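With one protein chain withheld, the remaining protein chains of the complex are depicted in position.
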Amino acid sequence: MDTSSWWTTAWANPKALSASLWLIIALPALGAVVCGLLGKTLGRTYVNLIACATVLGSLFLSAFCFQAVTDPSALVLSPASGTGVRFALAGDFGTWFSAGSFVAHYGLWVDRLTATMLLVITGVGFLIHLYSTGYMEHDEGYWRFFSYLNLFMAMMLTLVMADNLVLLFVGWEGVGLCSYLLIGYYYTDAEKAWYGRKAFIYNRVGDCAFIVAMMLIVVTVTAYAQSPANDTQLFAWKQRKTMWTRAVADPGPLNFQVLEEFARVLPASPVTGNTNVLETAIPSGPLAGFSYGGTLTVIFLLLLLGATGKSAQLPLYVWLPDAMAGPTPVSALIHAATMVTAGVYMLCRMSPLLVLCPRAMAVVAVVGAVTALFAALIAFAQDDMKKILAYSTISQLGYMFLGVGVGVFWAAILHLVTHACFKGCLFLSAGSVMHGNADELDIKRLGGLSKTMRWTTWCFGIATLAITGIVPLSGFFSKDDILDGALHAHVAGAPWVGTTVYTLGMVGAVATAFYMSRLFLLAFTGERSKEARTPHAHESGWVMVAPLVILAGLSVLLISHGIPGLINVLARWFPSWVQAPPGEPQTLMQIFLKSVFDVSDKLALQVKSVTLGHVAVPVVLLYVFGWVVAVAGGAVAYVLYKRVFPARAGQPVPPLFAAVRSFTVHKFYVDELYDGLIIRPIKYLAIGLYRVVDQLVIDTAAVAVAWIIGRVGSLLRYVQSGNAQAYAAAMAVGLLVGVGYALFQVIAR
Amino acid sequence: MNLNGQEVVFYLLAGATLGSAALVIAARNPINSAMSLVATFFFLAGLYAQLLAHTIAVLQVLVYAGAIMVLFLFVIMLLSLTDLGEPVRRVTFSRVVGGAAAAGLLMVLVAGVSRWQATSVENLPPGSKAFGTLEAVGGLLYARWILPFEVVSLLLLVAMVGAVVVAKPRI
Partner (left out) sequence: MHLPGSQVAIQNYLLVAALLFCMGMLGVLVRRNALVVFMSIELMLNASNLTFLAFARDRLDITGHLAALFVIAVAAAEAAIGLAIVIAVFRNRGTVNVEDIRTMKY
């Protein structure tokens, strides 16, 4: 057999893999249970071993799944369309619950998108578990930590492998819970515990919107299923619609395959060119009268709100910087690589429906771009290393949302993957710095670490270059793929969106370069600050440094998936191994994820919601422009922090600059705004209700009942006189009544 | 008024019974109450005999008047209760209620009895012994009612043991 088929034939039987998909989730869940219940008695070594081993097991299985979905014979029969879906593994593990006509299954689905996410989650997860064994070596509650971390892995894996929205929501909530548990890990500190609650509450607001969106989807889908099948005249479409209607009843209306088929069936048939079904009104059910298009837009705005809660975008991002109160591995895993990407993943999963609503896509893109810039500006003035990285995460997630909003889903996913690597590396390096400097986080009190912490400095440096988008590193290509897609995109109904978000994204790139360079320069270069806690920093052990090196390496190597046209070059050099697809040059990631996003791309073309326009500027110039922008930002930071500020040390700061800096340091007072507008009124309302309704009305009623019973009892006790003859007299009276009644009955008869 | 002999005997015996019963509950001295009770038992035995319940009449005299009343008298004398009188009869609420209950019950019972229709049977089943004799009662007791008989003997055993245990000054 030829060498190319060695890679594309599955190493493990796809059917066996499909049936054992649940193992990927079950292994970390089992690890969580064991570490949680028996961790204290098992001891540090065993807990470390079990926690890392379960994740390693999931990693192996995920690797097999990833490889299996490159096999064209990995075929799954979609219940919604009746046709086979290639490059996918699916396992249905039974009906979970049914309520009336709604049904939900325990179904797991692995296609190329899920496989990518699986590798990211388990790979970065394993590295962070390994790192944590070193980081938590002096902590007493290590067994709790690993239990929560494993539980988080299980929940996140459920999220990405779910084949319907309900099971995805289970994972969604589960990761929110684990985030709360892990942020508030140092629960003896009241402030840190409060930040855990803050994260959970803001997540909950998003979850509320998510649930409403799910309900609306169910109503819309079932209403369309009940409508007569003659809204499309083509016979083949009618067949498909009948089959789909049956699927709505059985795997349920929230199954992703069902939703994808819904998106395909809903717009006008391309052959007959009927009136656009999107504009017609929903025929029956609670939403009767509203148009399909309008309802879908509302649904996606609600889903976006849910995603902003989970992925920390405007307006619900405020929990993420405070979540840095948790241990650093938690920040790396949850708030950089995995949980916060759940929103992006969810929107990509819903992409077939998303592309039918250009208005919703415009909102997503704008929210992403504004968040990217906003967070970058806040990061300018922060002094806490982890807070800077937190705002950087918010900013980069904004880029991913930007990508989703303009329709380049593959680029958003690529940026997700590269971001996981370099942001994970950055956070772990920050943890390493903390470990070596007695938990010092203020960059003004660090400095000169490049002399003593060589490995950490190098890894941090590489990751910084990646995030700012300097050329031979992956971050450049993934960010630029997004921004190029934005520039070329033409969103129906809002043609200004493409260029606007491109501009915002570019300004954000400058800002990113600026603050990341500031961070690196102040913390790692120069002289050691006089306010440092320890006189010398020491490098961390291999257990902590090895994951850093691996992640930094991945940040470099992943350019392979981002370079457009690479596949054409490889096809010319290794024709027997690689075949290039026709058409304009595409990146490896785009080709890889084609099997997932092809539907969305075709639908977008069909309904003309997002189209690729032409830009007069050639691609290479755009890349050069992006690189110049990044370098410029870095240069400004260098000049300011190495030349200008040290030269002016000791001189008074001009009041305008001081005011601006104060405004920025206080995060633009957004937290205070929320506090005043929303939290305080609710709190006072709650206090009022408590004082009036609870204490005055209900407590009084309860106490009154008890008092009455007490008084009645005090009165009744006088019956107990102790006189046996009195008791006998009472019995005699009873006897008399009974006998009299019996006699009366007899006589009356 | 036409009274036959049986009725005369009945009225005499009934009057005596009720009279001595009244003395039982009215007498001040418990010894007087006990002796009146003995008399009541004798007159009741007479009534039983008139009802052709010969065996039961004899047992009434033997057991009730002969054993139980002796026991009562023994206890009265053991506790030297002969001197205890009840100088004051107090009228309390519970006593009034009790008296009213008793009176009410009497009225109800009388009303019930007066409405009852006798269902007289005049033929014994063939092959049965004479009515009320020891042979007849014994035959039924040791044939069909052997189990209650044994249980009652167990009950008497329990009563004996219980009485001994309760009355001992030190166990």
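Lettered A and B in written order, each chain numbered from 1.
Note that in this section a contact is a pair of C-beta atoms (placed from the backbone, for glycine too) under 8 Å apart; a residue touches a chain by one contact, two chains touch by 3 or more.
From a predicted model like this one, the values you see are computed outputs, not experimental measurements.
Visitor: Checking the contacts here: which visible chains does the omitted one touch?
Guide: A, B
Visitor: Touching the absent chain: which residues on chain A qualify?
Guide: Here the touching residues of chain A are 717-718, 720-725, 728-729, 732.
Visitor: Would you write out the residues of chain B that touch the absent chain, in ascending order?
Guide: 4, 6-7, 10, 14, 17-18, 21-22, 24-25, 27, 30, 33-34, 37, 40-41, 44, 47-48, 50-53, 55-56, 59-60, 63-64, 67-68, 71-72, 75-76, 78-79, 81, 84, 86, 94-95, 98-99, 101-103, 105-106, 109-110, 113-114, 116, 118-124, 126, 128, 130-132, 136-137, 140-141, 145, 148, 152, 155-156, 158-160, 162-164, 166-167, 169
Please note the rule applied: only the chains that are shown with their structure count from here on.
Visitor: Could you tell me the distance, in whole angstrom, between the mean C-alpha positions of chain A and chain B?
Guide: 93
Visitor: Under the touch definition given earlier, write down the residues of chain A that touch chain B in their complex.
Guide: Against chain B, the touching part of chain A is residues 723, 725-726, 728-730, 732-733, 735-736, 739-740, 743, 746-747.
Visitor: For chain B, which residues are in contact with chain A within the complex?
Guide: My answer: residues 94-95, 97-98, 101-102, 104-105, 108-109, 111-112, 115.
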